[in-house]
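Missing here is one protein chain; the remaining ones are kept as they sit in the complex.
Moving on to subunit A:
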């Protein structure tokens, strides 16, 4: 379980990257918190820097788009999903549960 930040510090529409290996991007999509692998499956770009619209994030480099709920690409050029990680909020603090470490597959 990885502490991310206080919920108050991640307002709706914002994102933050945590420097795990590989890095994870955490988003506040209109009040719902999602975590996915940060690196676009198409090419080296940080999805935390992407454009958030609803539950979709668009890669800042090539406009590949991913669904935060499933990690699935919704359009080219990406064809492979990014991993999703489950998120909990406890006492106002956001925690990411790393998918590989905790075995809850994406």
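Keep this in mind: contacts are C-beta pairs under 8 Å (C-beta built on N, C-alpha and C of every residue); 3 or more make two chains touch, one makes a residue touch a chain; residues count from 1.
By our rule, contacts and distances are computed from a predicted model.
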Of "Rod shape-determining protein MreD", "NAD(P)/FAD-dependent oxidoreductase", "Sugar ABC transporter ATP-binding protein" or "Cytochrome c oxidase subunit 1", the UniProt protein name belonging to the chain not shown is "NAD(P)/FAD-dependent oxidoreductase"
Residues on subunit A facing the left-out chain by the touch rule are 43-46, 49-51, 58, 60-63, 76-77, 79
